[in-house]
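Just one protein chain is left out here, and the rest sit where they should.
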Amino acid sequence: MSKSSSILFAGFGGQGVLFVGKFLAYKGLDEGKQVSWLPSYGPEMRGGTANCSVIISDDPIGSPIIDEPDILVAMNLPSLDKYEASVKKGGKIILDSSLIGRKVERDDVEVFYLPATQLANDNNIPKLANMIIAGKLMKECDAVSYDNLREALAHVVSARHQDMMDINLGAIEIGYNA
Amino acid sequence: MVVFDKPHALTDAPLHYCPGCTHGIIHRLVAEVMDELGIEGKAIGVAPVGCSVMAYNYFGCDMIQAAHGRAPAVATGIKRADPSKVVFTYQGDGDLAAIGTAETVHSAARRENITVIFVNNAIYGMTGGQMAPTTLPGQVTQTSPYGRDVNVAGYPVKVAELLSNVDGAAYIERVAVNNVKNINKAKKAIKKAFQNQIDGKGFSLVEVLSTCPTNWGVTPEKALTWLEENMMPYYPLGVYKDIYAEEETK
Partner (left out) sequence: MAEKVLMKGNEAIAEAAIMAGCRHYFGYPITPQTEVAAYMAKRMPKIEGGVFLQAESEIAAINMVYGVAATGKRVMTSSSSPGISLKSEGISYIAGCDLPALIVNVQRGGPGLGGIQPSQSDYFQATRGSGHGDYHLIVLAPASVQEMASLTFKAFNLADKYRMPTMILADGTMGQMMEPVSLDMGEVETYEKPWALTGTNMEREHNIVNSLSLVPEELEKFNFERFEKYKAIEENEALCEEFMMEDAEICVAAFGIASRVSKNAVLEARKQGIKAGLIRPITLWPFPKKAFRAAADKVKAFVSVEMSMGQMIEDVKLATECKKPVSLCNRAGGMIPSPDQVLNAIIEANKGGDK
């Protein structure tokens, strides 16, 4: 059966929301799937909320706009407040429980509480909570598979920052095993 | 025997300018310079909107007509597309100093390697004698019928002075075509402005004080006197900027 996953990543500007979305889109592309990546844009990106919509699908993608995500990744409280209700019934929510104090109110979705920021700080990779969450997402959702990560990362980590490859891979692993 | 002949770089098309208008002289000077520098074959001229809009018919080189005020931007495009060409604009005061102020200032700021011939006659001629950005205080025009009131209409724009403060401008000179001596000086300035481009020296502009007997409402002869008595005191002639001369004297 053909499969399609719509993922909404939401958080503060600077949390790497667009980056992690791009990584997963490339991962999907590497697996031969159809993908789309759509960011929010404009002044709201400057220190405000940022989000991006990623669709990974076996079939051609109609609209790249996600009204009801299969998966919501909420990296701060405003994002959870804003998007919790929109998640598809039976969908999944992954949230950074180090930054979000409250629980998800819905009982018709599967929720994963991951203290991503705490884990990042503990492991001395403070900017990589986003990639820790990516690891968790790969574990709990079947949007993309947990293999050939280096290849997908190479698309998004610039040549100047090759030293970041292993650090990013490490972060994904932390999330996957958390 | 010296035969007074038409420069090659002027076509045979009869000029449409009014009797006594000095556009014809300035056209001739530009054409003579093209002949003397041997650049007609690689020159591309940009005609403005205004009295000289049909300059594209008069110069023998390739020509393009630009929207009002945009000639320096058009010239920028042409020069960037082929830097081996010699690109010049020929613009009046409304075109260059009112609607096209931004294009003028910024092509100078970029030190765009083009030559600008700026004809200042203190009035809009083509549309029948309205106030120009260079119309003098107190000067009567169709749209300043009681004389330009600087409290209402503001002050004239002194283009040479203004552009001399733009770092990118390489060479700025103001000349006049009111008598033989000044015409010779004007030609020298125009020739330098073209030579600068050939030498890759960058933005060169020659402001030429010119007459408009028809819209000033005076005879051609009186127009020359009017230019001398009114325009030249307000718009003093001279070299306003010449970065290479400055460098040489250092």
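Each chain carries a letter (A and B) given by its place in the written order, and its residues are counted from 1.
Here is the rule we go by: a residue touches a chain if its C-beta (ideal position, glycine included) is under 8 Å from a C-beta of that chain, and two chains touch if they have at least 3 such contacts.
What you see is a predicted model, and the numbers here were worked out from it, not measured in a lab.
K.L.:
Of B:C61, B:A169, B:C212 or B:L227, which sits in contact with the chain we cannot see?
P.N.:
Of all options in B:C61, B:A169, B:C212 or B:L227, contact with the hidden chain holds for B:C61.
K.L.:
Among B:D82, B:D149, B:D199 or B:E221, which one is in touch with the chain left out?
P.N.:
That would be B:D82, which touches the missing chain.
K.L.:
Provide the residue numbers of subunit B that touch the chain removed from this figure.
P.N.:
With respect to the unshown chain, the touching residues of subunit B are 11, 40-44, 46-47, 53-54, 56-57, 59-67, 70, 73-82, 85, 102-103, 105-106.
K.L.:
Take the complete complex as the reference. Which residues in subunit A touch the chain that isn't displayed?
P.N.:
So the residues of subunit A touching the missing chain come out as 22, 25-26, 29, 34-39, 41-43, 61-65, 67, 155.
Throughout what follows, only the chains that are shown with their structure count from here on.
K.L.:
Can you work out the whole-Å distance between the CA centroids of subunit A and subunit B?
P.N.:
Roughly 62 Å, centre to centre.
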